[in-house]
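I have placed the structure first, in the form of structure tokens, so that the comments after it can refer back to it.
One chain of protein is taken out of this complex; the other chains stay put.
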Amino acid sequence: MHPAFSVLFLTTLIGAGQGLFLALFTGQIFQQFKLMPEQHEPDFYVIGSAVSVALLLIGLFASFFHLGRPERAWRSAAQWRTSWLSREVIALPITMFAIAAYGAAHYFGLTHALFFTPGGTGIDATLLLGLFATIATYALFVCTGMIYGCIRFLQEWHTPLTVINFILLGTASGFTIATALSAWMGTELTHFYASWAIFFTLTAFVFRIASMIRNRKIKPKSDMNSAIGVRHSGVQQKAQGSMCGSFNTREYFHGKKATFVTTIKYIFIFLAFLTPLVLLIMSLGISSGESIFVVSLFAAIAQYLGLLAERWYFFADARHPQNLYYQQVS
Amino acid sequence: MKTNPDSREQTSLAQGTEVKTTTCYMCACRCGIKVTVKDGEVRYIQGNPDHPLNKGVLCAKGASGIMKQYSPARLTKPLLRKPGTERGAGEFEEISWDKAFGIMEERLGKLRAEDPKKFALFTGRDQMQALTGMFAKQFGTPNYAAHGGFCSVNMAAGMIYTIGGSFWEFGGPDLERSKLFFMIGTAEDHHSNPMKVELSQFKRNGGRFVAINPVRTGYAAIADEWVPIKPGTDGAFLLAVIHEIIKLGFYDRDFLVNYTNAAELVDMTPGSMEEGMFLRFEVPEEEGCFDPQNKLWWDRELDIPISMHTEGVDPYLTGEFTLDDGTPCKPAFQLLKERVEDYTPEWAEGITGIPAETIRRLAHEMGIVSRDQKIELPIQWTDAWGKDHDSVVGNPVSFHSMRGLAAHSNGFQTIRALSILMTLLGTIDRPGGFRHKAPFPRPIPPCPKPPKGWDDVKPNTPLNGMPLGWPADPDDLFVDDNGEAIRLDKGFSWEYPLSVHGLMHNAITNAWRGDPYPIDTLLLFMANMAWNSSMNTNEVRKMLVDKDENGDYKIPFIIVADAYHSETVEFGDLILPDTSYLERHDAMSMLDRPISEYDGPVDSVRIPVIPPKGECKPFQDVIVEMGARLKLPSFIREDGSPKYRDYRDFILNFETAPGSGIGFLAGWRGKSGEKSMKGEPNPNQWEMYEKNNCVFHYELPKSFQYMRNWNRGYLHWAQEHNMTRYDEPINVHIYSEILQKFRLAAQGKTNGRQPPERLRKRIETYFDPLPFHHEPLESQLTDTQKYPLNALTQRPMAMYHSWDSQNAWLRQIHTHNYLYVNPVLGRNNGFDDGDWVWVESMHGKVRCMCRFSESVEPGTVWTWNAIGKASGTWGLTPNANESKKGFLLNHVISEELPPHEAGEHLSNSDPVTGQAGWYDVRVRVYKAGADEPEITSPQYKAVKPLPGMESKRRGKWQAYVAGKFRKKMGLK
Partner (left out) sequence: MVDKNPYDANPTGTFFNRVQTFEIGTYPKTETVHFPKSCLHCEEPPCVPVCPTGASYKREEDGIVLVDYDKCIGCKYCSWACPYGARELDEQQKVMKKCTLCVDRIYDESLPEEERKPACVMSCPTSARLFGDVHDEDSEVSIAIRENGGYQLMPEWGTKPANHYLPRRKTRIKIHEDELERVDNPLSKEERKRHNAPGEGPSLDDMTSW
């Protein structure tokens, strides 16, 4: 497939935004359920949520570039019964609002316990909103992932790994950003986030590698024979009906040499996984101050760039069966 | 025919929308179309289901006509090369038609009064040679020809000199009834939509289709069997098939006896002036252009010579006999049999590359199907000798062939072989075989004759003779006392005696060289002679601008009549903008190339559906007006005033002779349209055509539809309607006495004209009365070790010659072209699919991209014809792919053969007919250097748009929004 930049930005940005929110909320849960020492950092949640919403907004903005007729974008929610794209279109603003509300709740300090769990933990509005936003976030992850995962013809995408990867990669990048954010604000959560970021980055790495191994083994379901219905091993296309390409030659093929694609693969493995892992591990060894912020910021930037490359590769790697009909220009 | 009284405005569509019928001219097939016009603009074009030719179907080109109409390449103003600028520099100024006419009147009037041969008129892809030929004749110039000479004159001449009719527009295979069909060397051809319709029906009916072609594309794609053949070797294949057919006795003996000259006795007296001539039982003055029935047969019963067609006589086809006076003789068939004796399938295998087994099997298929699957139709008819027949019999094997045979310099003899094979199988004008289309069959050869000498060319006098005609013997040649050419193109000279369509491909070179003489004005109409229709294009372009010692152009004045900004327009001094086919009246006339069907004559017209763009003027109107201004007799009244207002008026009122009742159109003649074929002019003729889908179809009675060469009823009918002068039978020339006459002249065995010394050998060799195979001339003169490959072109279905690159829709399908090569060839020569390669012949070289293909014979490379363009022409930007990646093979093809004993400057053509040998060129192909630019070579300096052309090239986007063209294709 041809990787469209709008989609690369859309998916990576909202993924990071969602991950960041999950990081915030994880932090809150850990504190509130006393899994780690409690601290009071409302600013962190407010600013974190704002950053998360901002990422989602930029992503949304980027997505408009993907539409031929953005002025009609409102129509796209219509088919939520059948279309994952519609569902995403619905889930995205909901998530955005939920995260915004979560941030607002922190801002307005709605932290009075509304009720208590049997264990005696106070449940406040932020927690409820956070819970809701978490559900929305996961729903959004699933929607985004399923947009790609549900297309049977793109066998590289048609696997649960697609959704899992979207979740893991988004989460990993979100946690890394949370680490940087936390370092920047000088909260105590930096090492906590760094550890989680390491965990998610590693897991994401494992799953991404798993999907690459899977994809390498895929046997395309369609071939020249089924495409034109002639059973013979030597079928070659000589003309595709237009000489200077068409939508079909532009949309479904990246137009780059195989070496370029491989390079991108190594770049993303290096940037999205190895570099942040090293930097994050380094950051664990730094107690505080500027340097931990710099290190984690680099980790976040590297990882984001890596994810852009990863997403590019994700598209480039997917072979659409329609390409069988568009092999040779003449 | 199904007629629809108001087919032109059938359905009441949205307001301001009309549907008009006319005839397509996106190619020469001439399908009936329905054009939907809204607010004066063409919206879309559909096939006309009520048209007999295409029955509603259309092709990609036909449907894209609208984009041609609105192409930015349209010329809209008469243009004059700016005084003081160089020819070819592209500097023109707009002038009025009045001025344009004034310039031509003065110049041509002077030439006509002083030396009419200095005006040369050559026309390309037009279909109105009746008008342009008449203009030339009236003007008095011998220098006129249409495109046939570089197109397919071999097919026309080879077949007409053999069976009195030909493929091309004048006949074809009866696929409705045929069972076995061979298509030889055809990619697309003129009759393209009908051919497709018929092929599909044929295949659906279980017919078997064999394609013989070095390349498998186009029609051959759906063939049941593809037989790859080495180019230029079909003669060997056909002769081997004939060998096998005769050997096994698969020929239709009755047919040969009754309808051909197979049984006629040939004088075998060695060394005599009659050697090789038929024996005649009486030798009257043989007047007219038909074979008098005065030859001899040898009676099997009485074993004596007897006058042919004596009632009840069955002659021998083989054997050797001696007349009472000791004259040795043989039936023509015996000579054919002897000729093919050594032409075994094994012999042909070595030449054609087709396994002997395959040749044999195909011959057997032909023989068995023609013999065992006879068709008998219960149609009574009477033959020319008065014998009644209860039925029409057919042997359902048919053939079609075109330029794959024609465009080789051995094509004439190859096509003779094919015609003879068709005759042996008994398939001439019979069901399931070859069928004629009116006005064919014609006598062998047809009656019109060229002028004979300088006496026939006089100032202020029409030419004495037809500019193009059909020589029957050396005395019909158009030569001076030394036997040298009088025509600029050297047609009808001993160099190319039967060049019945002229040799347009040599006109420019000869004019430039002043050989046989310099000319003054060259008028090119609808021919892209600075590009795809000239051989050796690169040099020809230089000749067009070359000057003599005095600094004057060697060709002093060039007039180009075109509708688009072609490569040739750049070289004009005066440019006449023609209309598009949707803007003018045209007649597909019986005097020219009508669209007849097997069942009878059909002619058709074009009627404008929209007014001319800008100041475009139909070229026919220009001819009619110039005829009157120059006071050419046919175009003026006795008082000298113009006889016709315009072409429309000309068509209505012109008669071949006063009161003849024969005009350009055969339908709805007579005062009120009650007559057909013949009748006084009808003032409402155009309206009647318009009401009838622009077509007139005369269905012959069933009994006149077959065996027309020998069908008394038909021949009478044809004579009565002045379609032919004589109603004599037209026997097939298995053995060609006409060719023998030329050979005898070359051998000095004549009292008449003899060829110049240098050409004796050539005439003697190639004017063989029996078909034979020889290597194409170019191969004979090429180092074939160095240039081992044959290079061909083919017609793509979606493009017509050079003129569709301007079409925004069609050019997406063919934006540039590749050289197609067999992968084996590529690998052996170190280049790969998609690589840039050089194609080099001994005449020139071209750099292009190659594409591997398994459907091409490994000794052949080919490309689509005329896709490559010169930068900036055709309304395209200078960077258009057509000029940067597209290429023209013509640069490696020469218009002249290398000097050899027959002459310094002989045309690269068939020595019999002057047919351009496009497909003879030998090349080698090698990889282009890594440092070479990825662009085709040669390249030409980009030309700029002309005054009057749409000033701004269209923008990046063009939405096809119906009826919005005037609004500059706005986005909204």
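In order of appearance the chains are A and B, and numbering begins at 1 in each one.
By our rule, contacts are C-beta pairs under 8 Å (C-beta built on N, C-alpha and C of every residue); 3 or more make two chains touch, one makes a residue touch a chain.
Source: prediction; values computed, not measured.
Residue-wise, the contact with the chain that is not shown comes from B:322, picked out of B:272, B:322 or B:939.
Considering the full assembly, B:203 is the residue among B:203, B:513, B:725 or B:905 that touches the omitted chain.
Residue B:217 is the one among B:217, B:682, B:740 or B:894 that touches the chain missing from this view. Per the touch definition above, the residue from B:130, B:273 or B:368 contacting the chain not shown is B:368.
In the full complex, chain A touches the hidden chain at residues 1, 66-70, 72-73, 75-79, 82-86, 89, 147, 150-154, 221-222, 224, 226-230, 232, 234-242, 244-248, 251-252, 320-323, 325-326.
The chain not displayed touches chain B at residues 11-13, 46-47, 49, 54, 56-59, 62-63, 72, 180, 192-194, 196-197, 199-200, 203, 206-209, 216-217, 220-222, 224-226, 228, 248-249, 251-253, 298, 300, 303, 314, 316-319, 321-322, 361, 364-365, 368-369, 371-372, 806, 808-809, 811-812, 815, 822, 824, 853-858, 875-877, 879-881, 884, 953-954, 956-960, 971.
Note that in this section only the chains that are shown with their structure count from here on.
Averaging Cα coordinates per chain places chain A and chain B 67 Å apart. Against chain B, the residues of chain A that register as touching in their complex are 234, 236, 238, 241-244, 328, 330.
Remark: chain B residues 812-816, 818, 851, 853-854, 881 touch chain A in the complex.
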